[in-house]
Every structure is written in C-alpha cells, then in structure tokens.
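Before I ask anything, here is the structure I am working with.
With one protein chain withheld, the remaining protein chains of the complex are depicted in position.
Per-chain residue numbering starts at 1, and chain names A and B are given in the order in which the chains are listed.
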Amino acid sequence: MGVGIEVTNLNAWYGTNHTLQDINLHIPANHATALIGPSGCGKSTFVRCLNRMHETNPVGRVTGTVKIGDLDIYKDVKPVQIRRRVGMVFQRPNPFPTMSIYDNVAAGLKLNGYNNKRDLDEIVEKSLKNSALWDEVKDDLRKKSGASLSGGQQQRLCIARALAVDPEVLLMDEPASALDPVSTSKIEDLIFQLKSQYTIVIVTHNMQQAARVAEKTGFFLNGRMVEFDATHKIFTNPSDKRTEDYITGRFG
Amino acid sequence: MTRIRFQQSLEDLKENLLVMAGLAEQAIQRAIEAYRTRDLSVCDLVSRNEIAINRLERDIDQAALDLLAMEQPMAIDLRFILSVIKINADLERVGDAAKNISDRVRSMEQMAAAELPVDIPRMSTLAADMVRRSLQAFIEADAEIARGVLTMDDAVDAMNRAAYKALTKVMEEQCHLAPQALNALMICRSLERVADHATNIAEDVIFWVQGADVRHHKSVAEPPKNATPAA
Partner (left out) sequence: MTDQCVTGLAILATVLVIAPLAAIFIYLLYKGASSLNVAFFTQIPKPPGEPGGGMANAILGSGILLLLASAIGVPMGIGGGVFLAEFGRGTKLANGVRFTADVLNGVPSIVMGITAYALIVQPKIPWLPFTGHFSALSGGVALGIMMIPTVCRTTEEMLLMVPHAVREAALGLGVPNWRSVLSITLKTASPGIITGCMLAFARVAGETAPLLFTALGNQFWSTSLNQPIEALPLQIYVFALSPYDDWRRLAWAGSLVLIVLIVLAVGLVRYVTSRGVLKGAS
C-alpha cells in the first residue's frame, strides 16, 4: 500500500542557486499527484528530494523536512534505505544494457543481496504483469537483453524494475515524454491501475496528461509552489492568475 | 504573450457571436415594432434576420468545435468557448421567438382589432431590455451586470402569469374575441421565452467570468410551492 508524503519548509540548492524555496505540501496516499510548471521551475528537483537523489549531485543541498509515512527521510534513515521504499522512473528509459529482461527486473533485489530463486521468479512475473509487459516478453525473459525492446516497452520494463522492490511511493519524472502517443496511453493506463497500490508522483510537461491521470495537481513556478489543488479545479477554474496564465498558454 | 493565433481566434469567435447577438436583438426590436405598427413589411425583415441567424449559428458552433479540438483550451478559455456555444443556442431561440411574434402579427391582420387587458408593449420592452443587458454583460465580461439581469426575470414571469389569467377570463366571457386573445397569449409566451433566454445568457456569462454555475438557483435552493410530496 502507498503512504502519504508530508513536505515542510523544503529548500534546495544547486551550489548557490536556490532552486526550491519554502515548499510545503501534503501528497495523499494511493493517489496520483501531478506536478506541472515551465522548464527550470524546480519540479524535477523537488521530486528528486523525495528520494534523496538530489544530494547525489556534488553541489546539491537540501534543508527542511520530508516525511514519508511517519519516517523523516532526512533524519531517520540512510539514503540507500529510502530509495528502496521510494522508486523512481526516469524521463529516458534506462534499462541496464548488459542484463536480460529477467535480470533487469530482478536487479533491485539481487543487487541488494536477495537471491531466493523461486521468490525472484514470482516477483519478476508479478512486476511484469503489473507493468503490462508480461504478455509481450514472457517467452524471452532470459534471452533478450533489456536494451533490445522498443522505447515504450523499455519504459514499462523500468517501471517493472521499480515495482519489483515493492516500494510504497513511485516517482515518475516525465515518464512518457520520450514515447509515442500509443506508448504514452499505455503508460497512463498503467498509472491508473497502479494508483490503488502505490502513491504516485508524476512530473509532466504535458498538461493534458496531468489532467488525465492525476487527482491532485501542483503548479511550480521559479522554485515555488504556486497552487496545489484538485486537478479538475486547476484546469477549469484555478485560484491563482499565474496558474491560469500558464495553463492557458499566455505565459511569456 | 504566447499563443497569439489562439487569442486571435477567441477574439474572432467573440466578434461573430456579437454579430449574431446584434441580429437577434434587431429581430426582437423589429418584431415588437411590427406588433406596434401592424406593418407587414417589418415582418418580412424579421424573416430575413431569421435566415441570417440560422446560418451564423452553424458557423459559430463549427468554429467553437474546431477550437476545442485543436487548441486544448483550459480554464477561462474553456469556459469561454462553452459559454459561447450555449449563448449561441439561446440567441438562435431568441430569433425563433421573434419570428413567432411576427407570425402572430401576420395572423392578427386577418382579425378585427381588439382592446385586450394586457400590456404587451411594456412586457416587450422589459424582455428586450433584458436581452440588451445580458449582451452588455457578455461584451464587458461583467458578472455584476449579468446578476442584475437574473433579478429582472421575476417581473416578466409575473407579467406572463397575469396575462394568462386576464386573457383566459376574456376568452371565457367574450368568446368572439377568443382568436385575438389566443394570439396575444402566444405573443406573451414568446416574450416570456425571450426573457428566459436572456437569463440563460446572463448565467453563462457568470459561468465564464467567475467559474460559478448559478443555473436553476430557484429550483436548487427551494422546492416549488405546489410540489407534490415524493410518493
């Protein structure tokens, strides 16, 4: 099951660049929350603060509190442990090129020392079914490499890989931006099904996508969160003029 | 400012709707004039308006559909286009009502003149005023003016009910005046419809400008006085 995320006074820097300023919000459990905003507004940085990936950059710095469930992720646990509970899917599909499909999905478990073969078989099958890829690859699990699939399939493979470690939260940074419309639709349908089991946060440039998949939407601008509300309200009658200017394309 | 072409398309849509509005308003004015002067040539003018209005209705709906499909409008733009589509329909009905009135005027030619206890000129002025104000609200995107129109509907409804009572009495007591009374009743009905359409237009303007759905406020707020209890 998913858990809620509570963000309090989050600030983030890239060196001297104050990328995120005083972010406060509550991301509800078992829902999909979309984050929209123009390029460079900080939404990707924000998401990377949720699984402590921001600090893997040598000049990245974070202050504030992020609580996932009851856990303060910057105080109570190590980054490695958080990343096992908070999965991430990136903009460009990035399956491990030297591994087969099976090994790719099992990678998160195997590399963390989990080696029970029968369990792994089950988990791989379940994850691939959950990411709507099982039927397409079930005969080639160990024969084909992860990189030999099409773009849309690779991205679903990355989703399966993230799901295999059974996270509570799934972060998706523009997961469909590199894909064609059919693959995008498949990914969106997938998000719809996954919502009931995980808490999903999705960063997207595509407002129609946010409107299609997310119950709540947050609008980021220049490192601040301008408005955070039910998706249908944001897109039919937003409260802040800046939000309206952005979504109607009057920006700039 | 980005999406200049889209902004321009929205402006064009508004312009076309205003042309339509002008034609509808003109139709009503001409119908009322025809009633006042019993001039059949004015009835012909109303028919001409009707043709133009119908053509424009199709064009505006098509333009709105294209914008919805091609430009993915959001928020205020989306509400604007929806309002345009609805106001479009209401204006066309206003045109129809004007045509109905002018048809009644034509048939009155065949009848003897009669003094009837209904103040159709006053009712028509009120209805036409409501149409004018609701269109002014649209032009200026002013929700306050629109709300003003909403309150005027009650007066027209009251006048319609009074006319119904008075004319029914005439038909009962002076049977030879029945055709004239019936005619007058139908004209009042058409004017009441015009007032309703003006109300709708005002509600659509409020929806566009404020995102608030104020339709059917009377039936939503309180049950009608003569409602039978649920079985």
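As a convention for this text, a contact is a pair of C-beta atoms (placed from the backbone, for glycine too) under 8 Å apart; a residue touches a chain by one contact, two chains touch by 3 or more.
Model, not experiment: these values are computed from the prediction.
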Omitted chain's touching partners, listed by label: A
Sole residue of A:13, A:90 or A:251 that reaches the chain not shown, by the stated touch rule: A:90
Of A:12, A:53 or A:234, the residue in touch with the unshown chain: A:53
Absent-chain contact - pick from A:162, A:176, A:190 or A:214: A:162
Where the unshown chain meets chain A, residue by residue: 51, 53, 56, 58, 80-85, 87-88, 90, 92, 94-98, 107-108, 111-112, 145, 147, 158, 161-162, 165
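Going forward, only the chains that are shown with their structure count from here on.
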Whole-Å separation of chain centres (CA-atom averages), chain A against chain B: 52
Partner chain B, residues of chain A touching it in the complex: 207-208, 235-238, 244, 247-252
Touching residues on chain B, where the partner in the complex is chain A: 1-3, 6-7, 72-79, 211
